[in-house]
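The complex appears here minus one protein chain, its other protein chains still in place.
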Amino acid sequence: MIIVLKPNTSKEEVDHIMKKIESLGLKAHFSKGETTSIIGVIGDESKLSEQPIDAISGVEKVMPVLKPYKMASREFKASRTVITVGDKKIGGAAFTVIAGPCSVENEEGMIRIAKELKARGAHFLRGGAFKPRTSPYAFQGLGRRGLEILAEARKVTGLGICTEVMDVRDVELVASFADIVQIGARNTQNFNLLKEVGSAKKPILLKRGFAVTIEEFLMSAEYILANGNPDVILCERGIRTFETATRNTLDINAVPVMKDLSHLPVFTDPSHATGKRKYVAATAYASMAAGADGVMIEAHTDPESALTDGAQTVNCEEFSEIMATLSRIAPAVGRTLS
Amino acid sequence: MIIVLKPNTSKEEVDHIMKKIESLGLKAHFSKGETTSIIGVIGDESKLSEQPIDAISGVEKVMPVLKPYKMASREFKASRTVITVGDKKIGGAAFTVIAGPCSVENEEGMIRIAKELKARGAHFLRGGAFKPRTSPYAFQGLGRRGLEILAEARKVTGLGICTEVMDVRDVELVASFADIVQIGARNTQNFNLLKEVGSAKKPILLKRGFAVTIEEFLMSAEYILANGNPDVILCERGIRTFETATRNTLDINAVPVMKDLSHLPVFTDPSHATGKRKYVAATAYASMAAGADGVMIEAHTDPESALTDGAQTVNCEEFSEIMATLSRIAPAVGRTLS
Amino acid sequence: MIIVLKPNTSKEEVDHIMKKIESLGLKAHFSKGETTSIIGVIGDESKLSEQPIDAISGVEKVMPVLKPYKMASREFKASRTVITVGDKKIGGAAFTVIAGPCSVENEEGMIRIAKELKARGAHFLRGGAFKPRTSPYAFQGLGRRGLEILAEARKVTGLGICTEVMDVRDVELVASFADIVQIGARNTQNFNLLKEVGSAKKPILLKRGFAVTIEEFLMSAEYILANGNPDVILCERGIRTFETATRNTLDINAVPVMKDLSHLPVFTDPSHATGKRKYVAATAYASMAAGADGVMIEAHTDPESALTDGAQTVNCEEFSEIMATLSRIAPAVGRTLS
Partner (left out) sequence: MIIVLKPNTSKEEVDHIMKKIESLGLKAHFSKGETTSIIGVIGDESKLSEQPIDAISGVEKVMPVLKPYKMASREFKASRTVITVGDKKIGGAAFTVIAGPCSVENEEGMIRIAKELKARGAHFLRGGAFKPRTSPYAFQGLGRRGLEILAEARKVTGLGICTEVMDVRDVELVASFADIVQIGARNTQNFNLLKEVGSAKKPILLKRGFAVTIEEFLMSAEYILANGNPDVILCERGIRTFETATRNTLDINAVPVMKDLSHLPVFTDPSHATGKRKYVAATAYASMAAGADGVMIEAHTDPESALTDGAQTVNCEEFSEIMATLSRIAPAVGRTLS
C-alpha cells in the first residue's frame, strides 16, 4: 500500500501515520519527493485495508498495491480450473454450451425443448424455477415444481441442468436437483447467499452483476471459494452503460481480463448481454473467439410464447446455426465443441 | 403500449400481432404512417408486459406507455406519505437527520457516539450490526450483539435506531430491535428480502442500488408496499458512473424526480454518495435544497479508529457544523429541522 | 411520434396540443386509454423534433417512433457500402487490417515499422501526425512533417495510409496526403469538422466517441454523408463505463447493431478499446467473429520506445500471431483476409 501525503504535511502528522502502521505489525518506509512525499507500507496489506488511513490528517490518498482476492487469483493456483460435471468437462479445451428457456413453464414444453436442444448439440439445459423479477406482479417461477420438471427433462435427455437459486433458504433444495447452481446478476453481491452456496456440493455458475467491477466480481467468487466450494464458473452477462440500443453491453474485454487474473472458467451470456434475439449469434461467436470457455443461451421451441425473456430467446433453427458456426470457429482458436 | 412495426411488415404479420393482442382481452388500434406504422394497445398494459411482443416477426420495437409501478406512484395516493416513528415524523415539513457510525463496534463507544450526536441534534441513530462486505475476509459486523448494543444506546439517549437487515432469516430479529429497518444498496433488487420486509411492522429505509434506475427503484419499493408495508423511505446513496474522483456520484436529480413520481419520503446518504469526509457537508446541504426529506450521515467520535468506512465518516465538530448550516438553509426551503 | 398525456389532462390542453401539431402540417390522432391517453402523430416526424412538445402543459412524455438518421440507414440503401481505396476493398467479404504506431515519430522508424507490418500482412498503415492529447504539455505530433513521412512510407511499401485530422483548417492538407482520413473519438461530435470532411474526396474513418450512443454516432456519420462524402467507415473504439480494469470497454454489441441499422462498413479498434497490449489479440478475434469489416491495431517495432500509447501497442511478433489467428477464423465466418 502506498500512502500519498499532502504537500504541506507536518513532521508530527507523518510520525503519527508511521506509528499507526507500525502498530499493526507492518513496516513503513517514508520517501521524500520533490513536491510530494509518500509512505510505502511493507507487509500484509489486508491488515491495513480495514483502516481509514485516508481519514488521517495529512493523507492525500491511499493506493492499494495488492489484489484483494487470493483464492480466485492466478497466483493462487498455477493450473486452470477444469470442472467435471457428469461426463462433461468445463474449462480446458472444451467449449460448453448451456441452453434452454428463461423459465420452466410446464413439463411437456420443457421436455420438448430439452430434446430439441440436445439433438442440436447443447451440453447442458438451463431453465429458471425461481425467477428474480423487477415487478412484484410478474410471473415468479414455478418453484419446486419447476425443479422437478427439470429433473424429468434430464432423465429423458441426459442433459445436466443449470438453474438459479435466489434465497438462502432454498440452497439445499436447488442443489439437490441441479447439476450446476446459478447465482443471478442481482445476487452477485448477496454475500449471505454466496456463503451459503460455498458449502453446496455442486458447481456454481456465478453471474456478474450489471454494475460490478471485475475486481469486485472476483471478490464474490472468493466468498464461494473461501467457504469451501472450489468449482466456480465466472459468467459475464453484460454491464449497464449509457447505451440504450441493447439491453446491456457485453463486456467482451472481461473475457481475456478474467482469464488473465483468475484460474476459473469464464462464460458469457449473449442473451442477457444484448437483450435482442438477432444479436445473440454474433456475440456468442465473439465470446468464443475472445477465449471464453462457454456460453449460456436462451433458446425455446417457440420464443413468441415464452413466459419470460422471449425477446432475447433464439428458436431452434437459430440455435442450430449458432452451433454450426461455433463448430467452425472452434478449431481456429484451439477449442473443441464436443 | 405502442408497437412500432418494421417498414415492410406484411398484412399477415400485422393480423397476427393484432390477434395476439386481442386474445389477451385488449384492444388493438392499427395506425398507418407515411414510413412507419404502429399498433396502439388500449387496456391493462400489464397483461402485455409479460409477452415477448418484440420477438414477433414484423415488430421493430415496443414502447410501454404506462409506469410499471402502481402503489408507489403519485397517482395512487394524492397526499404525500408521512411516517410516524415514536414522537418523530418523517416527511411533510420535517427534515430528518439519521446519524451514527457505519458499524456498531462496542457498547461503550456506541453509547458515547449516541450521546454526542443526540446533543448535536441528530434525530435517529444509525449503526450496522450485519455488514455487507465486498471481501469475505473483512469484519462482518457483531450480529445480534450489535442489535442489543443499539437498543442500549436507544435506552440511554432516546434516539430511535436504524439498522440494516441483509438476510431473509434475520428480518424478524432485526425488526424486533430496530425503529427503522434498512435495506442496503446491494439488496435493492433482492426480491425475496423485499417481500419479507413487506410483512415487517417497521418502516423500511430502502437504499437505491448503485446501478438501479429510478423506475426500477420504485418497483423495488412496490414489492414492499404490495406485500403490506406502507412505510417506505426512498434513499438515494450515489450511483456508479465513470467518475473516479468520488466513490459514487450523488444523483441529486433523483431527489426532485422521485418526489415528482412518488408520494414516498426521499432521503439521501451523502457519506456513501461521496465516499470522502470532506464532501459530506456540501452534498448534505444540496440534498436539503433539492427537496430531500432527510439525510443519513456517517458520524463517529473518532473516525480514524472506525472499523469500517472511516474515510467517509465525519467527526462531532463536523457534524455540528452540518447541523448548524442545515438549520440556516431549512427556512429558505420551507423546512423545519426540529 | 407518440405523445403520452398526463392522467388528468383537460380537453383544452388536448385541443391545444392537437392544434399545434396540425399547424405544422401533420395529422394528430387522439386515443383515449383506460388510465392514459395518447396522441399519435402521422407525417414527417422531423418537423416535430425541433418542437418542445414535452414543455406543453398536459404532456407526460414524447416518444419518437422514427430513426433520426436517413442516409446512414439500411432503409436508405439496400446494398452494403463497399469502399474502394487503391487496389483494396473495404467492406463486403474483405476483412481489413489497419496497423501502425500511435504517432509518427521519425522517418527511419516509420519506414522500418511500415516494412515489417507490410511483410506480416497489414493492409493499411496508420500513424498520427496531429495528436489530440489530454495534457497541453504532452507531445502533440509532428504535424505536416508527419504527413510527409507517412507519404514516404507509402512510397516504400505501397501501403495506403490512414491518419487523423483534428482541425477544420487542416482538412485539405490531411486529405491531400491520406488515403483514409480519420476523425478521432474526441471529435465525433465536432460538427464543423464533420461538415468539412463531408466535402473531402477521401474516405473517412469515423471513430465513435467514448460516450456517444450508437444513434448519435450514426447521426455524426449522417453529417458527413449529407455534406457529400458517401465513404464513411464506422469505428467502435471502446466506450467509457464504470469498469477500470481496462482503459475503455469494447462495445462488441455495437458491431452487429450497427451492421443491422446501417449499410456502412464497421471496424473496431482493439488497442484503444482495451488500453492494454495483452488484451488486443482476443478482442481483435472477437471483432472479426462478431461481424466487423476490419480492425485498427496499434503496432510498433519497439512498443517500449513509442512516444505515445506504448502500453496498448503490440510488437511485430504479436502482430504476426494476430494475423495468423485472424486468417484461421476468417473462413469460419465467411471472410477473406487477402
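Chains here go by letter, A, B and C, matching the order in which they are written, and residues are numbered from 1 within each.
One rule holds in what follows: a contact is a pair of C-beta atoms (placed from the backbone, for glycine too) under 8 Å apart; a residue touches a chain by one contact, two chains touch by 3 or more.
These numbers were taken from a predicted model, which means no experiment stands behind them.
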Identified contact with the non-displayed chain, of C:M18, C:V82 or C:A226: C:A226
Sole contact to the chain not displayed, among C:G92, C:G121 or C:G310: C:G310
Touch list for subunit C against the chain that is not drawn: 46, 49-56, 68, 132-139, 166-169, 186-187, 189-192, 194-195, 209-211, 216, 219, 222-223, 226-227, 240, 276-277, 303-304, 306-311, 313
In subunit B, positions touching the absent partner: 211, 213-215, 239, 241-246, 249-257, 260, 273-274, 278-279, 282-283, 285-291, 325, 328-329, 331-333
Positions on subunit A contacted by the hidden chain, ascending: 2, 4, 7, 29, 31-36, 38, 40, 42-44, 63, 65-66, 75, 211, 240-242, 244
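Keep in mind that, in the parts below, only the chains that are shown with their structure count from here on.
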Chain centre separation (subunit A, subunit C; CA means) in Å: 30
Mean-CA-position distance for subunit B and subunit A (Å): 26
Residue list for subunit A, restricted to those that touch at least two other chains: 211
